[in-house]
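Following: one structure in C-alpha cells, then a few remarks.
A single protein chain has been omitted; all remaining protein chains appear in their positions.
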Amino acid sequence: MSKMSDDKKDRDFAEERQIESIIGAEGAEVGHDHEPTSGGVTPGGRSVSEPAIASRTLWGDAWYRLRKNKLAVVALFWIALVIFCAVTADLWVPQLFGDPSEINSVTAMQTKLQSPSLVHPMGTDDFGRDIFGRVIYGARISLSVGILAVGFTVIIGLILGAFSGFYGRGTDAIIMRVADVFLAFPYILFAILLLAVIPQEARTTIWPVVFTIGFLGWPSIARVFRSSILSVKQNDYVDAGRALGANDARLMLRHIMPNAIAPIVVYATMSVGGAILTEAALSFLGIGVQPPTITWGRMIEEGRSFITSNPMLVFWPGLAILTTVLAFTLLGDGVRDALDVKMKD
Amino acid sequence: MADKLLEVKDLKMYFHTRDGIVKAVDGVSYDLEPGQTLGVVGESGSGKSVTALTMMRLVPMPPGKVEGGEVLFRGKSLLTMKEDDIRKIRGNDIAMIFQDPMTSLNPVYRIGHQISEAIMLHKGMSKKQALNRSIELLELVGIPQAKNRIKDYPHQFSGGMRQRVMIAMALSCDPAILIADEPTTALDVTIQAQILELMEELQERTGTAIIMITHDLGVVADMADSILVMYAGRMVEFGTCDEVFYRPSHPYTWGLMDSIPRHDIEEKSALCPIKGQPPSLVNVPSGCAFHPRCPHAKEICRVQEPELRSIEGKHTAACHFAGDPGFTRTEMACAMEVTA
Partner (left out) sequence: MLRFITRRLIQFIPVFFGVTLILFLMTTVLGDPIRLRFGERAANPEVYQQLRHDQGFDQPWYKQYADYIVKLAHGDLGVSVRTGRPVSDILKETYPYTMRLAFAAIIVEIFVGVGAGIISAVKKYSIWDVLVTLSTSILVAMPVFWLGMLLQIFFGILMKKWTNGAFYLPISGAESAQFGPIAHLILPAITLASVSTAYAARIMRSQLLEVLGQDYIRTAHAKGLSGGRVLYGHAMKNAMIPVVTFIGLDLGAMLAGAILTETVFNWPGVGYTIYLAIRALDYPIVFGGTVVILFAVMIVNLLVDISYAFLDPRIRYGGASE
C-alpha cells in the first residue's frame, strides 16, 4: 500500500533508476579492476547529505529516519494522544462531560440530540449523553482490541513460523497447509462464525473478540518469520556458531531476530488498523463486544435511527475510526520507510 | 551535394535531477554514410547508449533535455521534427536493438505479432502479408521452422534466438540505419560470435548502415569501418578502424587496449586495468575528464578541457598531447604511476 511518503520515495527512486537504466549501471566494463561501478550516476545521493549526528545502530538509524517523516510523526502523535485520553478517561471524562453510560430519563429529556456546542463539543445522543465522552470511552475498546489482537497474532505467528522454519520438512509442510486453510477465510466471516458460536453471556468482555480477530492473521507473520529463518539458516555463520557450541535458541535470537523483526513490526503496525476496522464492523452488526460496553461500531449502529434528525451521532464515531486507522497505517508506512534500507540488506 | 545519411553535430543532452545536472552527452559529433559501420566504444556511463537514444528521441524529456547540437538524418533534423514525423522514422528508417533480448520482447504477445506490428504500421501491409514477411525475416536470421515459430511466445526461445528475433524485427522495414546497443553483451560467448556474424552477413545483403555500441573493443575490431571512443559523455578519439587500432592516440584508448586479456603474449602477465573509477556525470572532473586516471596527465590537463586535435585526416583525439611526436603507447599503462 503506497502512500504519500511512498510516492516521494518512488519518485526519487524511479528517477534514479530511469537514468541508470538509460545510461547503464551494470554490464561488464573494460579497463576496470572488476570493481562494481555505479555507471556515472551516484544513486542514493541523498545519503551524502546525512548529517554526522545520525547514530550507527539499526534502531537508532531507523528512529532518526522516522522522525524526519512528518506524516508518520503526526500519526504517532495522534495515536499517543488517543491512547492517553483513553487510558486516563475515568479521570476527566465523567467530570467534564457527564456519565457516558448513564440512562437517566429525566436529564435525557432535556438534553437529548443536541448539536455540537461548547459544553458538548460533539453534541449529545438520544439519551442526552455527551458524544465526545462516549467516543473517548469507545477508543478504549478499539485500541485495546486492535493492539491486543495483533499482539496475539504476532505471538502465534512467531511460534508457528519458528517451528516451520527451524524444524522444516514435515512440520513445515503441515503448518503451511494449515496456513492455507486459514487464508481461505475472510476476516469478517470467520469472526462472525466464531462469535456466533460463543454464548452471548461470555461476550461482554473484549477477550472473545480479541482472540477471534487475532486468531486469523498468523499465516502472514509466520511466513515472514519462516523465510527470515530459512534465509539465515543457509548462511555460514549460523553453522559456525553451532560448531562453537551455541545452542539453537541463542543462535536464533542473535542472528535471525534483527532481520526478521523489521518486516514483522511493519506488518503488525499496519494490521492494527485492520483489526480496529474489523472490531468496529463486528460491533456494528451486534456480534462484537456486548453492551453496556461502549464501542464505536455500536455507537454508529445506534445512531442509525437518528440519521435524519441528527447525523452527528453517526458522524463522530466514524470519524474517530477513520483517523485512528489512518494514523496506524501512516505510522506503519513510516516505520517501513525508516527500516527500508535495513530490510533490503 | 547529396545529404549525408546521418550527421550528429555537437550533441549535448543533460539530465536535470534533484542531485544535480547529469551531463550524459557532452558534445558528440560524427557522420555516417550508407552501408558503413560505426563502432561506438566506451565504459558504462560513457554516454554511448544515451547518444543513440537521444537521436531517436527515446529519452524521457523531463528529466532529460537537449542542451545543444543537432542530428540530421538525410538533411532533416531529428531533434526538432514533430512527434508524428519521428515516429515514422523509428523502426522504419532507423531501427534499434537493445542489450537484453530477454526483457526487450513483450512476454504476452506472439513473436509473429511483434514483428508484424512495425511492418503493418510503416508499410501498410495487411496482417496476412505482414506475417508472411515475418516468416521470411525469421528465416533470414536463421531461425528454423519459422512458419511454426511465429506463433510462439518470447519465453519459448533461447537467448541467442531471441536476439535473432530482435534483429529480424529491426530489419523488417529495411531501415537505412541499424543501431545495435550492446547486442551481444547478455549472450554467451559462442552465441556472441554467431550474432555478430549474422549481422555482418545481413549488412552485406541489405546495405544497412550500422552503429554498433559496445564496451568491448574486440566486437568492433572486425566489423567497424570507423570507431568512436567515448568517455564521460565526451568524444575522446575518432578515426577509421585501422587508425584507432594501430595508431591509438589517446591515453584512454591505450588503457582500453591494455586491459584486453591477451592470449598472444608469451609471458604470463597480470590483467592490466585502468586505475580508478569512471567519473560521476554529475561531477565531471575539471579540464580533461580523464585526467584523474591518466598516467600522462600534466597540470594543463586539470585546468583546460582538451579540444579534438587532428592527428591525420579525419583521425582526431581529445588530448592536449595527442599527435605530439613521441606521445605514443609505450609501456603498459598500469605499469605507470598516475601522476594527476
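Every chain is named by a letter (A and B) in the order it is written, and numbering of its residues begins at 1.
The criterion applied here is as follows: a residue touches a chain if its C-beta (ideal position, glycine included) is under 8 Å from a C-beta of that chain, and two chains touch if they have at least 3 such contacts.
Everything numeric here is computed off the predicted structure, so don't read it as measured data.
In the complete complex, the residue from B:F157, B:Y231, B:W254 or B:F321 that touches the missing chain is B:F157. Summary of contacts with the chain left out: across A:A89, A:L113, A:I159 or A:I188, the touching residue is A:I188. Contact with the omitted chain, checked across A:I175, A:L277 or A:I294, is made by A:L277. Checked against the hidden chain, the listed residues B:M13, B:V28, B:A118 or B:I195 yield one contact partner: B:A118. Counting over the whole complex, chain B has residues 56, 58, 87-92, 95-96, 98, 100, 103-109, 117-118, 121-122, 152-153, 155-158, 161, 166, 169 touching the chain that is not drawn. By the touch definition given at the top, chain A reaches the unshown chain through residues 1-4, 7, 10-11, 14, 17-18, 21, 177-178, 180-181, 184-189, 192-194, 196-200, 273, 277, 280-281, 284-287, 297, 300, 304, 307-308, 311, 314-315, 317-318, 321-322, 325-326, 329.
Simple rule for what comes next: only the chains that are shown with their structure count from here on.
With centres defined as mean CA coordinates, chain B is found 51 Å away from chain A.
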